[in-house]
Each structure stands twice: as C-alpha cells, then as structure tokens.
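Incomplete set of chains, arranged as in the complex.
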C-alpha cells in the first residue's frame, strides 16, 4: 500500500479517508489539543514525553480521552512503523496527535444528547519536507515582531498546546509584509519576547543561552533538549524574560522545534543579530544534538 | 430526499458527506471565520447583514474567498430553500457559514505549494431545537463569570467572528462547576463585562438598556435589533462598559442572540438580578421583536 495510514477514533484508515465531520468541535470551536513529534532515522524521538504533555493539556482542558496515554503511545508507534515503510531512506516522519471534545450536538441535529460528547482522537504523519527549512540553515531565519500580541495565559494558556491559533495566522499576514519568508515572533502584553508559531526562540550571549520564562510559552521538547545539552557544550541555560533590545544585541539567536531541531536566527525586524550570520555556538549545539539522535541533522536538511 | 444539504466548496452535498480533510487550517489552526443566521417562519432574517459581516471578518483575516458576497448570499438562500422543505411547519432553521484559508500544505504532503491556498467555504443549517432554550424563558438564564478572561482585541479581535474559541470551552468547564446550566459571561482584562459564548449580554436599569462597548465584543445582529427596537418600546439604548456590580444591581438583564433572539437573565454567580424573575421590559422587547419578524417568538420556544 502506498498511502499512509491515519489513526482516527479507533481505526487505522488510509489518509484519504481521514476526514472530520463539519460539526466536530475542533472545527466549530478550535477546541483541539495537539502534539507534534518526529522520527530520527525512522525512530520516534521523545514520543512518550509528547504523549504525556498531550495528556496534561487534555486534563487542563477537561477532556477525558477514550484511550489511555499508554494506548496512545502504542498506536503512535504502530502508525510510525506503518508509515515509515513508505519513506525513502533519508526521509523522516513528522507525527501529529490531536484530540477534540467530539461533535457539536446542536449543529449535528441531536441537541438533546449534549451531555454525552465522545472525543475525537487522531494520529497522523507526514514526510518532513526538509527543503522548506534549508534556507534557515544557509541564511538564517528572519523573525518579525508584528503589532499583534500573544494571548496571555489568563485568557488561553499557551502551555496547553492547542489549535485556537487564528492570531498566529493574522500575525503572519502582518510579518510577511516585511519579508515573505519572515517568521512571526510575538511579544506578550508587557512587550516581552515569547515564541514563534511553530518554534521556541532563545538568544545567546557569551556562553549563556536565555529562554523566555515558561509563563508565556509552550515549553517545547526541543527547547528541553537545548536545556539538557547546554552543559555538554560548555554553556549555561537560563530562563528569563527579555525584550527585542536583547535580541538585537545578542551574539546569536536560535529557533528550536521538532521538525528541524535548531535553526539559526540572523535577523529581527530587518536588523542583523550579531554579525547577521549563523554562529559557532549554533554549530556546536547542533553537533551535540546530532550525536544525541545518532544522525547528522544539518546534513539531512541540506541534502 | 430527507437529508439536509450542505454547501461545501462549490457543491451542494448531502449532510452526511460534508466532511473536512484533517489538514484543513480550520482544524489545524482554528483559522475559521464564521456566521450564524436563522429563519423566522422559514424566511431568513438579516441574511445579507450576516454575509457582509462575514466578508468584513475575511478581509481583516486576509482571506480572499473564492466566491463573492453576492454569490454567498445566493447559495445561502438556495440552501435555506432546500433545507426548509425538510422542516415541520413550526420549525425554523439555524444557518451557519464558515470559511477557512484551506489546507495546511505541509501536513498534506505538498509543502512546496505553500503559496497557493484555496479557501474552504461551507454553508450548512440545522433545525433550531427550541426545547434547549425553554428553561431560559421560564426561569431565566444563570450567568457565571469564571476566572478566565476574554481575549483582548490586540491579541485576537472579537469583532471578527471566528472559531479560535478554546477559551470559551474552558470557561464553560469552570462555570458549570457552579451550575450545570450556567452560561459563561467573560470579563475583560480590566474586569469589564463582555459577552457570552453565543450571545450578547445587556443590562436594563429604569428605561435604559446598556450594552458593553463595542471594543470588546462581537456586535451581534440581534444586539443591533435590540438597539433599533429600543425607541419603539420607549427605552434608551447606550453603549458603555460596566462591571458585575452593575449586573447585580440592574433591574433586568438579557441575553440576545440569533437562535432564540432575547432571553431574560435572572442570576449572576448565584445572585438574583432584580427580583430574580423575567421582567416586564423583556416581555415588551420580545413583543416588539415578534411584531418585527411576524411571529410569536416566545410561543415558538415554549411550544
């Protein structure tokens, strides 16, 4: 079979058949909790940690999934195994989990049964398209801070990875006025740097890596990897809110995320960060990461 | 045919076939703009105004829909005609529009084509289940202000009716701890009353109806109807931010929304508003509204 499988509500289906009812609360409310994992050399990376975070999100959202975290992990591994068979050797998978509360009973015409929501659970994967990120490694990313601010945790908690993300769509419309390839970096209501839509953002000054405080961001598994590897390359890792001034005057800045691990960020709002080129500490960290996962991450992207 | 039709991306389909791909950005990002309209005696009400507001939302979101507002209106009227044929005489339709930017190219496996999004357009309807709102008219609604705050416009603009609404889901989890039938009434970051998930909220003191300022809310077509009818029943209508104290000490409070037009709200956080019963000004306004639409709104709900 040449079509990838999708896990949807208890079944493994061919991808083309994996569709949601238009009454699903994931569509009606954006009430979707989600995760993004990947494989390295066809082996899933930190899959258990991702599934655990998904269940923390679900608990906070008050959604009781119909399967356990252990079952979710097993289905994930099965899906990866099946879909990896369709990959070419140098390819790897992005793996997506999402859960919604189920269907909107009113729209679906069964309003009386409002109390009995049955959550929607889906796991799917896709081949990572490394060519999309190649320029990030050759030129570095260009982040732009649009005038839109990140949603504060007292309104919608960013630590709960979710898909009520229209503000990111709007932020990108604005950032891409500056540069079609710009990546939005949102400030919070106090003007602190937070995160990008699909990645965490850190700065480097001397031998210190600084991440925004965990209050305002999703603490990514990749960010956790940066934290864990820092000592290995002789660096310190701290968590402290900072502002655009600190980015402009950093030595380096990085984007860290599941699909491409760690990209250099070389410009903010059109201004060069450091000398405007990927820096030596980025190279060192990426090397340590490659050792950790047993493959040359950059080579895969630049291939 | 006994199944309602759904308009989806250029076609009218039987409802059971109307599904979205799991890669649709409506699911992936909650990037969905939407409207909710209804019919009275099988005639759509303010359908043009709803479609216009949808196009204002789309313009703000930077989404170029593949059909014009005029075409959207025509499809709507056609859909209403078709689906009304399935109704019983005393029934009426709720009519939903939604538009998303299209599919996430990365997940769909066609990342290279990232620039060529084709928006998803859907129109569907459902018979209004008046029994769901009957208790609102007999007892009055109970609103609860949870600790979650409404998303401020500088983060996500509430004037653009959209479906990144997970915070409403979370708010309801919290409010329903107080009363399983409670309706969440969100405060903004400054503690002003804003709106409910599916309705606007106004208070009445003496002969004055007060709505929260339009900064923080979706200015509903039903709220506009209240504004327009106020003079007819000898009342003034003002727009001014107020706080829970003003609700507790109002004479009456109302919920106004497309499906049930105007319900009395008789409690907030367990405290009676006025004498805790639906009030005479509510009855007067509902009577004026019934005259406007040519049918007895309350009778339909209580039937």
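We just call them A and B in the order they show up, numbering each chain from 1.
Convention: contacts are C-beta pairs under 8 Å (C-beta built on N, C-alpha and C of every residue); 3 or more make two chains touch, one makes a residue touch a chain.
As the structure is a computational prediction, the values presented were derived from the model and not from experiment.
Chemist: Hey, this file places 2 copies; any idea how many the whole complex holds?
Modeler: Every protein chain is the same sequence, and the full complex holds 6 of them.
Here is the rule we use: only the chains that are shown with their structure count from here on.
Chemist: So, what's the distance in Å between the C-alpha centres of chain B and chain A?
Modeler: 32
Chemist: Contact residues on chain B for chain A in the complex?
Modeler: Residues 6, 8, 18-22, 24-32, 60-62, 94, 96, 98, 101, 106-109, 111-112, 114, 122, 124, 126-127, 129, 131-132, 147-152, 154-156, 162-170, 173, 189 of chain B touch chain A in their complex.
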